[in-house]
Structure formats: structure tokens, C-alpha cells
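The structure appears right after this line, and notes come after that.
With one protein chain withheld, the remaining protein chains of the complex are depicted in position.
So, subunit A:
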Amino acid sequence: MHYTRGHITFSRPGTCIIAKMAAVACRGVRTVLGKSAGTSILTHQSAKFSTLREMATARKAVLAAMGVVGGGAAGLAYALNQSVKASDLELHTVKFPWSHDGVFSSLDHASIRRGYEVYKNVCAACHSMKYIAFRNLVGVSHTEAEAKDEAMGVQIDDGPDDEGMMFKRPGKLSDYFPNPYPNDEAARAANNGALPPDLSYITSARHGGENYIFSLLTGYCDPPAGVTVREGLYYNPYFVGGAIGMAQALYNEVMEYSDGTPATASQMAKDVSVFLKWAAEPEHDDRKRMALKAIMMFSMLFTITYYIKRHKWAVLKSRKIAYKPPQ
């Protein structure tokens, strides 16, 4: 929007700085002036802001070479990364329609609670979750009293006591989920040399996140013709290489949900995936709530800022400058 506020004439030499500022600031003036003379003045003015012109030729050449090498390296790294992905012997997971998929969609907390039951009854036999404490469940999937009961149900190593002995005690809210094995070597020894990974951050640690977890848990099948799987390993097309140390863990009715949901294998896989998603990203819901607030707030601020900018610049942008030679 450009509108004219009549001619402004500068006759004194002292005002020419203002005239220059106005001319530089207002490219839009060009359309108002509609004169070729204005265009040449403006290009001349804008050239003053370029630092490239004064640079030595050698410096320019060095900068250009650096740009080409950097761009080439980035391109090469990208290409190599792509080609490595394509060579993997694994089935890539599809994207499942999670109820927390939307930009502002929270996790399903009833599902988190069921997923915790699946973890406790099935996964926890081999997998640790050493970064999740019972207190983290409070207000997410359990009330405080329920979380205390859950903690009381496990025995935690504590000590030393007055005689220097370690002892066992019932868990407290502040205790972390117990590790099924005393250390990684014991875990390997009990699982044919394969270490069951800690599940605290597993959805963030695997390509595909919760989709991968769901696919892996429900993807067990017989190996295709020509593929032999070593003794003690199992075939799963979603696992890199296809041979996985973990046997299929989820079968229909392998456990019962306390809320009465039918415990099918896919239901349990879905619930435990949501639970692990929460465990890896406990800030998930707050993040999306803050996103909603931030987008609303910043769009409001942007609108106000843009309006004020247009308001303040309207005078400069619509000013006409004419040179009147001294008579």
C-alpha cells in the first residue's frame, strides 16, 4: 500500500542525509516515482551495503572454494547415509495411527497405565528401566496411593546398615524401577549373550520410535525360505539382520488387564509402546500444551508487531522526494 502525501522539497544541503535515508529505506518509492532516474540512484545506494565489492579477488576465491568443499562434504555425507540405510537387511516399520499423533494431541493415559501393567508383567522379567522412578507414575498413570503400592511390591537393595551389611527393603516412591539382573554381564549370561536393552529411552533410541516397538513386538514370524536362524535366536523381519535374541513375548491372554480390556497381543503391544513413548518423553503432553500456547501468543504478538511496523513506515514509504536545483 503506497499513498502519496504530496511533494516534499529539500532545498537546504543539510537535509540531504534525511533524503538519502528515505531513498535507501524506501524501495517502494520506485513504483511511486515511476522514473528511471530513481532506479539508478537506488541501486547505487544499495551497493553501499554490500561488503563483497571491496573484497580482494583471492579472498573471494578462498571463500568460494570453502563453500564448494563444505557443500560437497555435506552432500557426500547425506548420500553415504542414504546408501547405508538402503543396504540394511530389515523391514522398515509403517506409521501407525497413534492417538497422540496430532500436533496438540496428548498421550492416552489409560493406555499408559495398561502399558505399565504389560511392562511389569512381561517386559520387566528381562528389561530394566533404570531412569524411571515410581514417583514418575504419580499423576500420569497412577494416583499417589497406587504408586506407593506399586513401589511396595518390589524389593530394593539398600544399606549398608549398622553392621555394614546390605539389606532388602520394600520400595518407596523415590526408588527407580528395579533391574532384573545385578549387572549387564549377568543379563548377557542369562540371555545367550544378548543384552536386553534398558527401556527408559527406547522409543527415542530406535528409528521409527513407538512404531518400531509395536512392529517388533507383533512382527515375529517363521524365517523365509533360505534363511536359517542360529540356535537361541528368533526371526523378526523388523530387527536389523532379522535374527533377534528376544523370543516372542506377547501372546493373546498372556496376562490380564486390571481395567478389563481384552489382552490381545496387539493391544498389549500398543499399550506398552505408548507407555515406553511416555517413559522416553515424559514432557510430551506439556510440550504440546506449551506449543498451543506459544503459537497463539506469538501469532498475536506478530500481528501487533506487523501492524505497528506498517503504521510507522507508512509515512516513509509513501513520501515523495524531488530535487529542486537552486535557482
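The rule we apply is simple: a residue touches a chain if its C-beta (ideal position, glycine included) is under 8 Å from a C-beta of that chain, and two chains touch if they have at least 3 such contacts; residues count from 1.
Just so we're on the same page, contacts and distances are computed from a predicted model.
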Chain not present in the shown complex, as UniProt names it (candidates "Pentatricopeptide repeat (PPR) superfamily protein", "LSM complex subunit LSM4", "LSM2-LSM8 complex subunit LSM8" or "Complex III subunit 9"): "Complex III subunit 9"
Chain not shown: contacting residue from A:Gly67, A:Gly139 or A:Gly232: A:Gly139
Sole contact to the chain not displayed, among A:Gly102, A:Pro160, A:Pro182 or A:Pro326: A:Gly102
Touching residues (missing chain, whole complex) on subunit A: 99-100, 102, 104-110, 113, 139-146, 149, 259, 285, 288-289, 292-293, 296-297
